[in-house]
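All protein chains but one are shown in place.
Right, subunit A next:
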């Protein structure tokens, strides 16, 4: 006797949703930290370092997220460390986020007018103060729409953890679908859950983009 899609199944999907949110938050926090380092290295002015970070970013932009996950997942297994599936996929998404956020913020740092840096230098501010107090606050503002856009990408991307077997929302959907034989209903609900998570962020991002575009016209 096969169970129908009811409250227990819905509850199972909700627990999957929790893992999706948690995975996104961990990867985003880790990606922000590492991404800032990537962005700073990418704009540090040292040619060799800039090239290396450029290649690092290029590799992540030029390969499928799914394969990056596979490589990190099986690569970590080879090191002999016994890692929880959550930790392994979280590391995979963090590395991916560091490259994408690094590239977004690289663009934002370079979009801050050069005169700002020159004025800060003329005032005798050293690199860390110049970045922290002058360039980064402006760069963050410029980069916000793209950063939010990447966050939406990340939420959707975490569904690929399902393929390596970690039970988040998409995998929970597969399991419930196999149990109930109601794939359309189940994946419809799963899709709706992702939509509720992503759509407000997308809307916020595009509104902010419109406002920034308006501000730069003045």
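Keep in mind that, in the parts below, a residue touches a chain if its C-beta (ideal position, glycine included) is under 8 Å from a C-beta of that chain, and two chains touch if they have at least 3 such contacts; residues count from 1.
Here is the rule we go by: contacts and distances are computed from a predicted model.
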Listed names "Glutamate/aspartate import permease protein GltK", "Circularly permuted type 2 ATP-grasp protein", "TIGR03943 family protein" or "Cell division transport system ATP-binding protein", matching UniProt entry of the absent chain: "Glutamate/aspartate import permease protein GltK"
Sole residue of A:32, A:49 or A:66 that reaches the chain not shown, by the stated touch rule: A:66
Candidates A:57, A:146 or A:170 - the one touching the absent chain: A:170
Absent chain, residues of subunit A that touch it: 59, 61-68, 70-71, 74-75, 77-78, 80, 152, 156-157, 159-160, 162-163, 170, 173-174, 177, 183-184, 187-188, 190-191, 194-195, 198-199, 202
